[in-house]
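A single protein chain has been omitted; all remaining protein chains appear in their positions.
By written order: A and B. Residues from 1 in each chain.
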Amino acid sequence: MPRVALFIPCYVDQLYPAVGLATARLLERLGCEVVFPEEQTCCGQPMANAGFDADAAPLARRFVEVFAPYEHVVCPSGSCTSMVRNHYDGLVPAGPGLERVKRSTYELCEFLVDVLGVTRLEGRYPHKVGLHQSCHGLRELGLGTPSERVLPPSSKVAGLLAGLEGLELVSLTRPDECCGFGGTFAVAEEAVSCLMGRDRIADHVQAGAEIITGTDVSCLMHLEGLARRRREPVTFRHVAEILAEATA
Amino acid sequence: MRSSTSREDILSALRAAEPPAVPLPELPEPGPLPADPVAAFELSVRAVGGEPVRVPDAAALPGLVRALAERLGARRVASAVDLPGVGDVDLQALPDPHALEGIDLAILPGLFGVAENGAVWVDTRPLAHRGVFVVAQHLALVVRASEIVSDLHAAYERIDLAGPGLRLFVSGPSKTADIEQALVIGAHGARSCTVFVVG
Partner (left out) sequence: MTAGHAERAARFAADEPRAHWHDQALWFVRLKRDRMAQAVPGWEELRERAARIKAHTRSHLADYLEQFERNATAHGAVVHWARDAEEHNAIVHRILSGRGVTRLVKSKSMLTEECHLNPYLEARGIEVVDTDLGERIVQLAGEPPSHIVLPAIHKKKEEIGELFHDKLGTPAGLADPKQLTEAARGHLRQKFLAAQAGLTGVNFAVAETGAVVVCTNEGNADMGTSLPPIHVACMGVEKVIPRARDLGVFLRLLARSATGQPVTTYTSHFQGPIRGGELHVVIVDNGRSRLLADETLRGSLACIRCGACMNTCPVFRRSGGYSYDWIVPGPIGIVLATARDPVRHASLPMASTLCGSCDAVCPVRIPLHDLILARRRSAARAGAGGLAKRLTMKVAGLVLGSRTLYVLAGKLARGVGRRAPRGLLYGRWNAWGRQRELPPLPAESFRERWRKERAREVRRG
């Protein structure tokens, strides 16, 4: 039975506890022993993303200390996972701890597919779903093939969703355009950020999506915030919530 | 007084800044020649807005060129390809490149064609005025059917840039999409590009 340490990003912890719980339930249902190291706080992405490495470094070091003891670390966020795997070099002194954590930290869907070898989940979710492929998960972690690349098409997240009975993935005109969240970009460049987000929502709505999902709550929070203000006819669920609900 | 020239300054600044040596990679192998190279080439010529014309029998070429000139309403025709009865402008005798203005149709030899992109390799060195390919209102290129290469890697294996002069690829007619991305043929250069594939 794989023992999994949950890495719950700070904004999921504070704003979307249900996503964390869904992640835990899903992993347990798939036979994992799930623990939550309570010492964890934040991976440092908000600072690092804004260029403030000096402020991010202590958080990154702390993260490595907290999670180094675990064989598997699983996170319901592509961008936080990518932070650890792709951006900790230079923030954390090189060493076995860092290397171990970089190797052991997985985004949830990636963990299901690559480590647990799940290809299909038994479950039902009779809805038309639009998948928002968050950029860092897609282009930094390689959760799928970005539309720019000339490589065989693939998507770990879409694969898991499409396997659910009754779930229809709608096809978008722009399958992986950025939603405009971008961390501090969301407020620093508010106008363009919101225009990008509204364009994404419009694409999902025209494609007939009832629910928009994705691997990253940050993007979904931005999109949902726009959609609720404009009373768009869509709702938002993190992919962990859909998978947990469908397999309940 | 300056103690060094700009040239030396720049070169020494670059030398000081150069990163550690990185090896020069091997070039990709040329792609395989398509099963029907001429058909592939013709498809590409069409895709770039050109007009391919298959001429299995070289003897038919002068007639086809005359017909083209007629269709285009070309009155002043200049040919750098030896075609009996074609052309009334002696390119080599023009006093000045500005005399190229007013040529309606120019016919030039192409050394080879490239199947992947419809480009024809043109050597302007034998011409008295190199700009004929772009100043003439319409352009016709003549390529031998046996001289089609698969792609640009294959093309550069053939190309020898020894000696001075202008050599170029021409792929279709002059075009622009600078106004609202609408493709318009005939920007500055040739309004049409006919490619005769002979043999």
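Operating definition for what follows: a residue touches a chain if its C-beta (ideal position, glycine included) is under 8 Å from a C-beta of that chain, and two chains touch if they have at least 3 such contacts.
Note that the structure is predicted; figures quoted are calculated from it, not measured.
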item: Candidates B:Val38, B:Val142, B:Val170 or B:Val195 - the one touching the absent chain; value: B:Val170
item: Those residues of chain B which, in the complete complex, touch the missing chain; value: 5-7, 9-25, 27-28, 31, 44, 47-48, 97-98, 100-101, 114, 116-119, 128-131, 133-135, 151-153, 155-157, 159, 161-182, 184, 186-190
item: Positions on chain A contacted by the hidden chain, ascending; value: 8, 10, 12-21, 24, 36, 38-42, 44, 46-47, 49-56, 58-59, 62, 135-136, 139-140, 146-151, 174, 177-178, 180-199, 221-222, 224-226, 228-229
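Just so it is clear, only the chains that are shown with their structure count from here on.
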item: Inter-centroid spacing, chain B versus chain A (mean Cα positions, whole Å); value: 51
